[in-house]
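Left out: one protein chain. Kept in place: all the others.
Here is chain A:
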Amino acid sequence: MSYHSIVMVKQVPDTANISGQVMKPDGTVNRSKLPTVFNPEDKVALELALQLRDRYGGTVRVVTMGPLKASDLLRDCLYMGADEAVLVSDRKFAGADTLATSYVLAETLRKLAPYDVIFAGRQAIDGDTAQVGPQTAEKLGLPQITYAEEILEAKDRTITVKRKIDNGFEVLEGKLPLLITVVKDAATPRPFRAKRVMAYKNARTLLEIEKMADANSLLYVDQLKDDYVSKGLFIPTLTADDLDIEVARCGLGGSPTKVHKIESVVLGGSTHETIPATKDGMYGLIDKLMDDHIFG
């Protein structure tokens, strides 16, 4: 039996190399100021989905909710081997917390049904909440297996997965369809295939096509789009109008959590006492720690 997977992927700021000035006054992130990367665990999730396809056949689609710039991420997914990529993008979705994000993603997945397995990363390295996967599963009424380390077997309508728990692991058997969140050590993502890079480097999302048309009065969106579709280089884009959603539940307005205040972490002034790196220094230090009632 073959399996159809959808992987939820997210483009994230490279939080390992961050500078100041990235937060807007309303407390949301000014993503345009940041270099972006493929969220590491989402790349692993895509790898697991591709391995499932290698083993049993089927398809792998990827979906992301994000701005125009997230088109880059979708091309990366095509380079790795995804069969199809979908961008979900609308100004109305901006500033979403995890509840609003999972709402739009769940409605998108409903539209992309049928599927057997939904894959997500355990957590994204910007918000670091690990909430979007389980929240999406709940909205779709799907069972979930979080912290997946290895897919042991898929057989008929069940999948067997090894997952991490504190100080150990569990092996779970789940009925399909279900949602799996994936930890980093689950697999090593395959490199981009040169052939696929050649094939898909000109793939474009609807947003990008619209931008091209805006910039050149000789081009028309519909014509351009048809052109890309016929070459197999069109990346479908869904907006609020394409989904069966309540706008009030999307974006900043649909988000119960609000960022009230942001402080960038700066080191406090140094007020420590310097102890010389000598024998006498160490004797003095022991005395101080005895005075502090730590020793003695």
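We adopt the following convention: contacts are C-beta pairs under 8 Å (C-beta built on N, C-alpha and C of every residue); 3 or more make two chains touch, one makes a residue touch a chain; residues count from 1.
Simple rule for what comes next: contacts and distances are computed from a predicted model.
Novice: Leaving aside the chains on screen, match the unshown one to its UniProt name from "Electron transfer flavoprotein subunit alpha/FixB family protein", "Ion-translocating oxidoreductase complex subunit E", "Ectoine/hydroxyectoine ABC transporter permease subunit EhuC" or "ATP-binding cassette domain-containing protein".
Specialist: The correct option from "Electron transfer flavoprotein subunit alpha/FixB family protein", "Ion-translocating oxidoreductase complex subunit E", "Ectoine/hydroxyectoine ABC transporter permease subunit EhuC" or "ATP-binding cassette domain-containing protein" is "Electron transfer flavoprotein subunit alpha/FixB family protein", the UniProt name of the unshown chain.
Novice: Of the listed residues A:L99, A:A199 or A:L233, which contacts the missing chain in the full complex?
Specialist: Within the whole complex, the residue contacting the unshown chain is A:L99.
Novice: Please output the residues of chain A touching the missing chain, sorted low to high.
Specialist: 13, 15-16, 18, 22-23, 27, 97-99, 102, 125-139, 143-147, 160, 164-175, 178, 255-265, 267-270, 272-279, 281-283, 285-290, 292, 294-296
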